[in-house]
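All protein chains but one are shown in place.
Then we have chain A:
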Amino acid sequence: MAATYCLGRASIALAALLLLSFGSFAASQIEVCTSRFWFNYRHVANTLSVYRSVKRLGIPDSHIVLMLADDMACNPRNPKPATVFSHKNMELNVYGDDVEVDYRSYEVTVENFLRVLTGRIPPSTPRSKRLLSDDRSNILIYMTGHGGNGFLKFQDSEEITNIELADAFEQMWQKRRYNELLFIIDTCQGASMYERFYSPNIMALASSQVGEDSLSHQPDPAIGVHLMDRYTFYVLEFLEEINPASQTNMNDLFQVCPKSLCVSTPGHRTDLFQRDPKNVLITDFFGSVRKVEITTETISLQQYSEMESKPKLKDWHPPGGFILGLWALIIMVFFKTYGIKHMKFIF
């Protein structure tokens, strides 16, 4: 977030550390796993793996909204409790010790998801459950679960359609809740979910085209279920090589998981995006990079005569009852006095 502080009064600040951000934007994340039940272990593992990668690349928990529809780590059917593995070698426990799940179990619903996106949340919601983004935030939205042509299934009881999702993104754009948005979806027929987007600055990736199924990677005989989906598995391998300073761009991400590995054809959509994908760094969305310049100079801040801020858009409210009544009275009196024949000159 650009840190230009405008102070209303004169102050002389001894700035030992001046935080300047040159064109870097804060990144926020929403990771959603929409599937319940033990045999959908892989969807939770997908989501947790992406969560771990972005945390490793520097995004704090306060900027991540993690929604998991079921608890796999403490599931009674889990032979290795308190762990969620992404690979059958059991090397990486993606559940770890510091997972912060914001929406869990029955709270992962279409309504809550759309409320998080659009910001229409009741005032009692804690900060960890909100998407705190503004018009300088780059947002990554990762969704996984079971889906079809034009919809994504939430918890076996409801669905979200691609039209709803596109409208939610348009609401976000109108409310200036994002600068750029990267949407990744790993479900069957995932490309149908981004067909209907119409807001600017959205780039979308999907694991399969319409009519194709996204397949899972490998089953694990000890745990008894498939551990991960193919597309996310290879995206993760790709992300493991990224560090906060790397210069890999989006074109490399588009090449991840060709048809030979993934069996389905991953797709992407960049026509709504302003910049050329080859100029977009992976760390713009997956990592949080701030350039910090340390200085020991003294900087004196001038007093501004008025607050230099964007003029607040005043919301228009329809006129209240008193005003309406007053006008009704005036009009009624006028017509009674001068007769109804004057009406034709008004309209």
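FYI, contacts are C-beta pairs under 8 Å (C-beta built on N, C-alpha and C of every residue); 3 or more make two chains touch, one makes a residue touch a chain; residues count from 1.
Simple rule for what comes next: contacts and distances are computed from a predicted model.
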item	value
Chain left out of the displayed complex - its UniProt protein name, from "Electron transfer flavoprotein subunit beta", "Immediate early response 2", "Phosphatidylinositol glycan anchor biosynthesis class T" or "Collectrin-like domain-containing protein"	"Phosphatidylinositol glycan anchor biosynthesis class T"
Option from A:82, A:163, A:299 or A:323 whose C-beta touches the chain left out	A:82
Residue in contact with the excluded chain [from A:36, A:115, A:146 or A:177]	A:36
Chain A residues that touch the omitted chain in the full complex	36-37, 69, 74, 81-83, 93, 97, 106, 155-157
